[in-house]
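Right, subunit A next:
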Amino acid sequence: MLWVVPPLAVLALTFLYPLTLVVRQADGYGEVFRQASFRDALWNTVVIAVGATAGALLLGFVLALVIAFVPFPGAKSLSRFIDIFLAFPSFLITLALLFVYGSRGMANGLWTDVTGNGTGPFDFLHTPWGVLLAEVTYFTPLVMRPLLAAFSQVETAQMEAAASLGARAPRIVRQVILPEALPALAAGGSLVLVMCLNEFGIVLFTGAKGVTTLPTLIYGKAILDGDYTGACVVAVVNVLLSAALYGLYRLLVARVTKGGARRAGA
Partner candidate 1 sequence: MLVHSRWARRAVQAVFFLLFLPVFALPFLVVLAASFATDWSGALPSGLTVTHYQDIAQGDSLTALTTSLVTALAASLIALAVGTWAALAAERLPRRVRRVVDALFMLPVAVPSVVVGLSLLVAFSEPPLLLNGTREIVVIAHTVLVTAFAHQSVTAALTRLDPAYEQSAASLGARPSYVLWRVKLPLLLPSLTAAAGLCFALSMGELSATMMLYPPDWLPLPVKIFGTTDRGALFAGAALAVVLMVATLAVLLGVSRIRTRASYR
Partner candidate 2 sequence: MTRGGIRFDGVTVAYGDTVVLDSLDLTVETGEVMALLGPSGSGKTTALRAVAGFVRPTAGRVLIGGQDVTGLPPYKRGIGMVVQQYALFPHLRVDANVAFGLKARKAPRGEIAGRVAEALEMTGMTAYAKRYPRELSGGQQQRVAIARALAVRPGVLLLDEPLSALDAQLRSGMLTELAKLHRDLPDVSMLYVTHDQSEALTLADRIAVMDRARLQDCGTPRELYRSPGSAFTASFVGSANLLTGVWCGTDVVEVAPDLRIRVREGAADGPREGDVTVCVRPHLVGLGEPDGSGLNVVRGAVTGLQWRGSSHRVTVAVAEGCEVTAEVGELRVPPGLGERVALHFACEDAVPVGVPGA
């Protein structure tokens, strides 16, 4: 029983105690809430996070489905690739996108090469769309991992039985695979949502002027403006938002999966 005390003490000193100090130092909520920059950041954060989560869920589901059920040579090493992908920092994606869609980059370069125009049409990187694209790219593997694990549990016999009964692929996906995948989708989705709400590197590298989210606002207030109190207010909002959305999402998901289980049991 006592053995758990030392690591807990470390955690308390380095994480829990500082966090309570942030809450205690946050002051002047009304003033911060009235600032347009705060409201913009809040709106951006939520919209981008929800959009990126939806995108990552969709893309991740399709990709995992193919890897798991339409095997091809090299599918095994792909899952290793996913692990490595997740070990790299997120800002690399934004950096890469700069070379793909940036004003000096591959896509625009291709366009000017082909059409002879001076500038290309792709100019969305410094808008929320750029952040969205980067977040979908970066967080999709986070959805794929639990999905691949769940798909490996789907019994081939079950699918063959469905196929032998005349079910076509879309129907099998809907009625056999999707119910099995729901918990994994839920787990992956909720994780991605929180990660997106908290994402900093991608937004920072996009060029902070165009898009501000809560984490970059915290950084700006604390480091650039030296306004610790204001930063603490935004931090509290961000933490609450993450926790609340996360909780809400889990609640919704619990209801969905329970309904699914009941239907299967009937």
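By definition in this document, contacts are C-beta pairs under 8 Å (C-beta built on N, C-alpha and C of every residue); 3 or more make two chains touch, one makes a residue touch a chain; residues count from 1.
Basis for inclusion: all candidates are chains of the complex that A comes from, given by their letters.
This is a predicted model, so every value here is computed, not measured.
Checking the candidates 1 or 2 against subunit A in this complex, the single touching one is 1. Residues of subunit A touching candidate 1 in their complex: 1, 3-4, 6-8, 10-11, 14-19, 21-22, 25, 59, 62-63, 65-67, 69-70, 72, 78, 81, 84-85, 87-93, 95-100, 102, 104-106, 109-110, 112-113, 137, 140-141, 159, 163, 169, 172-173, 194, 197-198, 200-201, 204-205, 214-216, 218-219, 222-223, 228, 231-232, 235, 238-239, 242-243, 246.
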